[in-house]
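Yeah, one chain of the complex is gone here, protein chain that is, but the others are all in their spots.
Chain lettering (A, B and C) follows the sequence in which the chains are written, and residue indices restart at 1 in each chain.
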Amino acid sequence: MNKKIKVGIVGANGYAGAEVLRLIAEHPFAELSVVTSRAQLGKKVVSAFPALPCDLEFGDASDPLLKKCDVVFTALPQTAGASLVGELIDAGVKVIDLSADYRFENVSTYERTYGVTHPRPDLNSLAVYGLCEVNRKQICRAQLVANPGCYVTSVLLPMLAACKATKISGIIADSKSGVSGAGRKADEAYSFCNLDENFKAYGLFTHRHAPEMAEKLGQSILFTPHLLPIKRGILSTIYFEADDPTAALNAFKTAYTGEPFVTYIDTLPEIAYVSHTNRCVFSARFEEKRGIVISVIDNLLKGAAGQAVQNMNIMFNLPETSGLPIHAPI
Amino acid sequence: MNKKIKVGIVGANGYAGAEVLRLIAEHPFAELSVVTSRAQLGKKVVSAFPALPCDLEFGDASDPLLKKCDVVFTALPQTAGASLVGELIDAGVKVIDLSADYRFENVSTYERTYGVTHPRPDLNSLAVYGLCEVNRKQICRAQLVANPGCYVTSVLLPMLAACKATKISGIIADSKSGVSGAGRKADEAYSFCNLDENFKAYGLFTHRHAPEMAEKLGQSILFTPHLLPIKRGILSTIYFEADDPTAALNAFKTAYTGEPFVTYIDTLPEIAYVSHTNRCVFSARFEEKRGIVISVIDNLLKGAAGQAVQNMNIMFNLPETSGLPIHAPI
Amino acid sequence: MNKKIKVGIVGANGYAGAEVLRLIAEHPFAELSVVTSRAQLGKKVVSAFPALPCDLEFGDASDPLLKKCDVVFTALPQTAGASLVGELIDAGVKVIDLSADYRFENVSTYERTYGVTHPRPDLNSLAVYGLCEVNRKQICRAQLVANPGCYVTSVLLPMLAACKATKISGIIADSKSGVSGAGRKADEAYSFCNLDENFKAYGLFTHRHAPEMAEKLGQSILFTPHLLPIKRGILSTIYFEADDPTAALNAFKTAYTGEPFVTYIDTLPEIAYVSHTNRCVFSARFEEKRGIVISVIDNLLKGAAGQAVQNMNIMFNLPETSGLPIHAPI
Partner (left out) sequence: MNKKIKVGIVGANGYAGAEVLRLIAEHPFAELSVVTSRAQLGKKVVSAFPALPCDLEFGDASDPLLKKCDVVFTALPQTAGASLVGELIDAGVKVIDLSADYRFENVSTYERTYGVTHPRPDLNSLAVYGLCEVNRKQICRAQLVANPGCYVTSVLLPMLAACKATKISGIIADSKSGVSGAGRKADEAYSFCNLDENFKAYGLFTHRHAPEMAEKLGQSILFTPHLLPIKRGILSTIYFEADDPTAALNAFKTAYTGEPFVTYIDTLPEIAYVSHTNRCVFSARFEEKRGIVISVIDNLLKGAAGQAVQNMNIMFNLPETSGLPIHAPI
């Protein structure tokens, strides 16, 4: 652990990329080597973002230094980074991809969901789905990790545990996300005056995280996302039926024992319990076979940049909590 | 319409009561005659609430002037005002009760739900359930109107329409409310620092609005309320199955044609569309028999004080929109 | 008062224009005749803004119907509407202009401040500065009213009263405004994620409302605006020295006695006291000759659309509070 891990970030202008930047800048065992952004090309990080007093200059995604990194985080829109990922993999660099490109086992599900042609389907089988607590062993040995979607993480962590314990059916995930989930944008729909004191649903029956959840759960799921007037955080209210509710409850309570970042609690979780941390906290209630899970994460941390860094920690055999907050601020 | 209606408000210190006060203070055909509050007894309204420049003094609920009013709005906690309601009814005063006391047809459902004994079950059959667009004819002739619950209003307005058109089953209402729904209180759990940038569910399987919805819908319903970090507004995401989805959709689109306060729209409603207005706006989406309704109201207006004043307008044969805003501010 | 006043609004897509639209739509003695917006041309108001259920279609600023209106509100950026104002005046229409074009007595101050050439300096002497409580008599007879700036209104109402009573010097206005003051825009700097939980100053020594204040006060003033993470409202903290503090305090307390919209209170005003109302509420504290005034308004109402409608009420000899809320919601 004497030499720090050299990190590259592609797409560091977006919220997820910028959060990776922040986490690595304060990480005890890693250091920023290259950061790229088309929008900020040539600017110092600190000039573009006075909140991030980092003197590196934003480079280009073609920067050859990326191939000298130990690990590169790619945070580009779907398909935009898929070829670069291939080049980095070919050059022997480990890659943690925050896009959806390599998340699906079934490439055609990906293509149908995102309405695109996968630029590098050949790499897909290489990729490990980076849901840390579930796939830790494979992540450990992976060269390419596909970081899960934010909503998806909040749903899968509890529900995969239940699905292993008993038959779960009729899942409805009613999820509510902070605005940062939509990314950095100059769009009146995301202006302060439009969203403050407001709340809305979107993507009914059509959100792209539903197929990702469905593939991992092995069953279809009805998913409705909503937009909360807060910056960060997701709360998912998950309705379902359990063949054996006792087995399900037991699985919820024990599946993540000892995990620093995933915790079952008896009281009802609130987003503030996990804001600015890498935790997922959840609880469950049952009335006969009908169950409800409340699950919370910080969409930019456990839902994106935090889980990405957790994946890095696993891939490089670092203490898994390195550089990742567990205690939430007031 | 030459002489203004004399209005009394009992419990004008609470949020719902204070909103009735505000609406009546600016109502073209009504005027404040008596306002009472134990907490503010003897203070001028404007001294207690500089936001309400009204020179009336808060009196006591035993004030004999209440019986000289044309109409009294009672906004006390359940059972606390039930006997007073009886006295006012006996004195020939019209009463619009914002508590849950007279909302249930079945008194024992009320008693079980609220864990109380009804002080005046004899009056219950007198009461008309004040869901204006649904029960207008009975409200017109009523002496006692039971104003519906806020969450309940957001769910019943769309779902009653569908239930009349086809068989609806498996209803789940996932509702999100602004903080004013919890009432005025000095409670750290409702402090700014606890709720700002936060979001949580509460009352899973146990909230008291579920039996009220169930009675009116004639079927059980799974209801989960949540607390939004905004002051006003409710959005309910309602999942269900429709035997005949086309009939349901048609009912949604046509049931409230011509109604000034209830509107079906094709796009997805947002809370901001109805904040500070007396409207309910909703939309529906279907995938085969599975339907989702998004319904929004302002919890203090159409969900409480606004609907109460709408009931008054109906009871006194005034233009129904008098004193009730329809256009939402930015 | 039997026939409603026919109202046109030019630039109804902006926040101020849309608020005029909302106020007129619910005004007892006025009705919308024409609304224009280049951005929304051809759309129904309700389609562009589901929060405003108005079936009018947005027209063009060249619409000849504008000249048939009794009054037109022009809410365009500076200079953009100045010629149209001239045409309307020539056609005998009364005009209430919400831009800065006609606010200055001294045209060259206007031109220097806004860095433009005034398109119709000939009209300037016609215009009455529409600070209602101060210039009511002239407004009454005016054909062209220049509606004051939002920050300016919050400062002038208290300070003009003091300046009449004693010598006031060294004025510093440290003002804080809600985000709607910046107007409707698709700009990342005004995105929810940028402004939520944030606060900043801007325009140090250079904001264009300073010369407007200075002209009306007859003395220079140091003005610093700030951006609050709220939608509506301005609070100005005004520091100054009074030659005769007793005279100043007395002026504050008595200058607006009887005015429905301007009130001195003994306790410290909060923005929530006036949000969604047309009021200005202020208070003062002194330590020897050093004084501090706290003054609050709703920037879109008393600071823009509300004062504009108040001006209309005055110009058409209507009850001055018609259609303008006084009681603030919770």
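In this text, a contact is a pair of C-beta atoms (placed from the backbone, for glycine too) under 8 Å apart; a residue touches a chain by one contact, two chains touch by 3 or more.
Quantities reported herein were computed from a predicted structural model and do not represent experimental measurements.
Peer 1: Among C:Leu222, C:Ala247 or C:Ile265, which residue is in touch with the absent chain?
Peer 2: Residue touching the chain left out of view: C:Leu222.
Peer 1: Looking beyond the chains shown, say which of C:Lys68, C:Arg112, C:Lys164 or C:Arg290 touches the absent one.
Peer 2: The missing chain is touched by C:Arg290.
Peer 1: Among C:Asn13, C:Ser154 or C:Asn194, single out the residue that touches the unshown chain.
Peer 2: In the complete complex, the chain left out is touched by residue C:Asn194.
Peer 1: Going by the contact rule already stated, which one of A:Ala18, A:Leu66, A:Val145 or A:Ala255 would touch the omitted chain in the full complex?
Peer 2: A:Ala18
Peer 1: Can you list, in ascending order, the chain A residues touching the missing chain?
Peer 2: Given the touch definition above, chain A has residues 15, 18-19, 21-22, 25-26, 28, 50-54, 180, 196-197, 231-232, 263, 265, 267, 269-270, 272-274, 276-277, 279, 281, 300, 325-330 touching the missing chain.
Peer 1: In terms of residues, what is the contact footprint of the unshown chain on chain B?
Peer 2: Residue positions of chain B that touch the missing chain: 15, 179-180, 184-188, 190-197, 229-231.
Peer 1: Identify the residues of chain C touching the omitted chain, counting contacts across the whole complex.
Peer 2: 172, 174, 176, 193-194, 197-202, 204-205, 222, 224, 226, 228-233, 235, 237, 239, 268-272, 275, 285, 287, 290, 292, 294, 330
What we mean here is this: only the chains that are shown with their structure count from here on.
Peer 1: Which chain's C-alpha centroid is most distant from that of chain C?
Peer 2: A
Peer 1: Which chains are joined by the largest number of contacting C-beta pairs?
Peer 2: A-B
Peer 1: If you list every residue number at the chain B and chain C contact, are more than half found on both copies (same) or fewer than half (different)?
Peer 2: Homomeric contact, same residues on both sides for the most part.
Peer 1: Could you put a whole-Å number on the gap between the CA centroids of chain A and chain C?
Peer 2: Centres of chain A and chain C (C-alpha means) sit 46 Å apart.
Peer 1: For chain A and chain B, what's the span in angstrom between their mean Cα positions?
Peer 2: Their C-alpha centroids are separated by 40 Å.
Peer 1: Find the geometric centre of each of chain B and chain C from their Cα atoms only, then give the gap between the two centres in Å, rounded to an integer.
Peer 2: Measuring from centre to centre gives 35 Å for this pair.
Peer 1: If I count partner chains per residue in chain B, which residues reach a count of at least 2?
Peer 2: 197, 231-232, 269-270, 272, 330
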